[in-house]
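Below is one structure, written out as structure tokens; the observations come after it.
Apart from one protein chain that is not included, each protein chain of the complex appears where it belongs.
Let's look at chain A:
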């Protein structure tokens, strides 16, 4: 997949959220960042990559998914449910890693916004391949007339798969030239969704904290000239989390 190596942000702030957060707070922070990205307080020529965990198993649903249908499904009834700003299908956030990337102006990065999926997924393939996990792009899109509710049962060319099992999917929200991209990497199967397998189930490889950091750093350096790693929100960026979400 051809990508212009010249298209890079000046810097990427990689925020490793120090604590698992509630679904509400994770979504609130991403919404705030997307709103802030359209304002002058956003650091110039910078992207913010959040890597975060969820303090309890939580279902996030795509922006246009019907909540009524989801909550009527017995296996979701005991779980908190949040709506993402991004599109796509529902994701059970349990035994997985979530990232969000917010950029103020996507033409700095890619010619067309959907190319950002490949730009983020490519370094993940590289890292997983380097430790012997044969992850690859699915390469073909098979949309079904009635898409399954769950993201990990849907099929898109930019998905990362091991064999036929999807292990990483991403979705976007675009607003006034800014862009928020969410993605989820399945580490291992959850008791709630035993039909979906993660890296550990398929390949028996334990995924540890240093690999998580390597993945995040490789993603950040694939989109920016400089990577600033933060183990918590630095004072100069934390105000971006308080930008009220606007409809405009």
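One rule holds in what follows: a residue touches a chain if its C-beta (ideal position, glycine included) is under 8 Å from a C-beta of that chain, and two chains touch if they have at least 3 such contacts; residues count from 1.
Simple rule for what comes next: contacts and distances are computed from a predicted model.
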Among "Methylaspartate mutase", "Nucleoside ABC transporter ATP-binding protein", "tRNA 2-thiouridine synthesizing protein B" or "Glycine cleavage system H protein", the omitted chain is listed in UniProt as "Glycine cleavage system H protein"
If the hidden chain were put back, which of A:26, A:98 or A:172 would touch it?
-> A:172
Contact with the hidden chain, among A:17, A:30, A:96 or A:156, goes to A:156
Chain A residues touching the omitted chain (full complex) | 63-64, 85-88, 107, 111-114, 141, 143, 156, 169-177, 247-248
